[in-house]
Every structure is written in structure tokens, then in C-alpha cells.
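Every protein chain but one is kept in place in this view of the complex.
Then we have subunit A:
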Amino acid sequence: MRAALLAGATLLGLAGGARADEQHFPLQSYRVGPYAAGGTGFFGGFIDYLNLINSRDGGVNGVKLTWSEGETQYEVERGVEVYERLKSRPGIAAWNPLSVGIAYAMIDRITADKVPLITINHGRTDSTDGRVFPYVFPLLLNPYSETSGIVAYLGTRAGGLDKLKGKTIAVLYHGSPYGKETIPIYEKLAKTYGFKVEQIEVPHPGNEQQSQWLTIRRLRPDFVVLRGWGVMNPVALKTAQKTGFPVDHIVGNVWSNSEEDAIPAGDAAKGYVAITTQASGTEYPVIQEIVRKVYEPGNGNLADKKRIGSVYHNLGVLNGILNVEAVRIAQGRFGKRTLTGDEVRWGFEHLRLDEAWVAELGAKGLFHSINVTCANHEGEGRVTFQQWDGTKWKVVSDWIAPDWASLRPIIEASSTAYAKEHGLTPRDCAAEEQADAGARNTAAEHASAESR
């Protein structure tokens, strides 16, 4: 009930728009409808982090963070409607819809409006190429990197990447553009490493998978990769059990990795492994601080405190960290004031958080690092793997680096085709970075002269 009232209040825009000393985050959230469990967790974590920055630091260098929510129910039309309704708010830093469909529908709009669109862990793979997609940021992980990370992990399970040769990997994917996005890269990696790949579609929503799992039973693959969404995930785990496939040989992708995917499957999920860019749990200092400084005074966004530290909540917190640090970095360049969307874009393009910086933020172990550049909007996020023990996720691997070098040419081929199709001229990132360095040197000289 509290969540509903909160959603109602925020739908009415009571969280408020930005004023002169404020930076605003419009949120196309989904707190009701079929995907509400993920939406409440992610947007709850994001808001909790913004709250922490406001209450602990008084904002980012004195610039208060504000937000307003519009309910989308994960529907594209509603997402676009919320965009049109909220885009006139002053001081918008970035959009974070957490929806492939809504993100696709926004690309032209945010490019015209010059505001960053953050698609953490999802979105178009080729939007990694910032030369063609200057305002889109699939931070930490695009679908191809995810695939590469999963194959690398399966390699470690098999005893080395070379041991994948001759093995069979079945990919069970959601019958949607999201699910189909990785078909070509699995085919390519199968050729590279010599394994056989069988890709099997599950029609939306995926609440019946008997025939797919019988097919898998006949194929007898060594591993199954679950590229699911929503109800498809627990049903896959339950049907795997029903057809006798060992659950610890199923590896879930980044949208099959939450408590909401495992809990409904009950015992069938025990031993299930999934990829993630951020660990779950509450032991990280930043999460502890959120508990202390946001939840204890009664300002937490999650109605159920037991969900603090869950996969979606921690993803929301991590998304908050990346957005806030991008604003902070951009302030270093443009001044400690409300920034324009284009200035925040610059901040994202210089979002370089190494392990030491991550530790300073209280997020050591929560995530590894990020290194975004003008040309690389994903930022080389590392992945890790977690296993469900029946009640919670437990990390079972080191941080793994996907094979970005081999993926880059494929990404560039796709983005180049996109640019050609849309009549775009790719940016010259080298020239921009040089000009930036020049501007920063001039500013530094200016500051130094002033201080003298």
C-alpha cells in the first residue's frame, strides 16, 4: 500500500522538478504491471542513492539532486508519453528507462534534445560506439560483451576455452528483439571456439516451455544459457527440473539473474548460476550507508526492507553511482552548477572509475570498474557469476573481462551501417579529445594564473 501511495505521489510529480541549483532525473519507472518487481527494485535503488547523496553530501558539490517519476508499466507508448511530459523540466541530467523498447523509441528524441540516455546492462549493442550514438550509453555491459563473458565463464567450467571445442551449448532465448539480439554473436563465438550452438526460441511471455526443454533433453547439451525475461526464467528452471536437466548447468544472462527469477522456481533454482555486473548483498559500505542514512530516518524507497541489497536494488544503486559520478566529473569541467544534458554527456564520456575510486565510493566488491570514452560508451565493465543457494545469491567467480577487442569490429560494422542508413557522420573522437585536452590545459593555466 505504501509503495502504491508513493507511486501515486510521484506520478503526480510531487518529488518536484529542478530549480537553479538542482540537477534533475526524470524516471520512466514501472511500479505496477507485469514487471513491477524489477521496476520497484531498480528505481528504488536509484532513488535511494540520490537520497543518500542529498542527505549525506548536500547534493553533488552543493547541487541538489531531484527526480520525478512517470509510470510506464514497461510499455513503450507510455514511456514515450512520459518522456514528452517530463522533458521540459529544467536541468535534466539523463534518462534511465531500464527498458529496451522504451530506450529504442527514445534514441532519436534524446539525440535531438541532446540529453544522455543510459541503458545500463542493456540496449542496442552498436550504441556502444559513441561516434555514431553520442547520447546513448549502454553502461557496463552490452549484449555482445555479456555473451562473451558467459562463454568465457563456460570455458572456465570446461577447464579452459580450448576445452569448449566439441561441446554443445543451447541458448534458450526470449522471443523478442531483446532475446534475438545475441543470435549472431553466439554463432560467431561457436565458430571461434569450436563448440556447437543450438538457439531455441521461447515465445513471449514464456509461461509454457515443455517443448523447448524436451528438445534440449534430446540435444543433451553440456550447458544451457538462459536469455530470459520475467516469468520465462522461473518457468525455464522448473521445466528443466521436470525434464531432468541439471540446474547447475544452466547459466542465466543479466536479465535472468535476480531473486525474482529464482524464488518462484523454488527448489528447482537451487544451484542455478547467472551472470551479473554487480554483486548482491548488503555488506558493501555504500549499501550500509543507505540503510543508516536513508532507511533508518524513514526515507527509503523500498516498501519491503528485506529487498535492500537484492539484485535489482543494487543495480539501481550502481546506476545511481554512475549517474552521480558523471555529473561530478562534468562539474569538474564545466563548473559546480546545474549542467545541461550535453554537459552531462561529456561527464559520462569521461566516466573512468578505477578500483581505487570504486573503493572510495564504498562500492568495492559491489562492482569492479568502468572506463567510458568518447568511442566506447559501454566502458569495459567486468562481469562475475553468482549461484543461487535456495535463499540468496553467492558469487562463485572472479571478475571476468569479456573479449572486447574481438567484439569491437562487429560493433563498428553495425554502427557504421546504422550511420549510413540514417545519414550520420560519425564523430572524430580523437580530435574531440585533443580539443578537450587543449581546453582543459587552457583552463588549468588560467586557474593557475588566477591563484598566483
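Methods note: a residue touches a chain if its C-beta (ideal position, glycine included) is under 8 Å from a C-beta of that chain, and two chains touch if they have at least 3 such contacts; residues count from 1.
Convention: contacts and distances are computed from a predicted model.
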Message: Not counting the visible chains, the remaining one has a UniProt entry; which protein name from "ABC-type lipoprotein release transport system permease subunit", "TldD/PmbA family protein", "Amino acid/amide ABC transporter membrane protein 1, HAAT family" or "Sarcosine oxidase subunit delta" does it give?
response: "Amino acid/amide ABC transporter membrane protein 1, HAAT family"
Message: Looking at the full complex, which residue from A:Leu214, A:Val396 or A:Ala437 touches the chain that isn't shown here?
response: A:Leu214
- request: Consider the whole complex, including the chain that is not shown, and state which of A:Lys196, A:Lys242 or A:Arg352 touches that chain.
  value: A:Lys242
Query: Which one, A:Gly58, A:Gly160, A:Pro177 or A:Pro203, makes contact with the chain that was left out?
result: A:Pro203
From A:Val60, A:Ala268, A:Leu315 or A:Leu351, residue that would touch the chain that is not displayed: A:Ala268
- prompt: What is the set of subunit A residues that contact the non-displayed chain in the whole complex?
  reply: 1, 3-4, 31-37, 39-40, 175, 200-205, 207-208, 210-212, 214-215, 217-218, 230-231, 234-235, 238, 241-244, 260, 263-266, 268, 303-304, 307
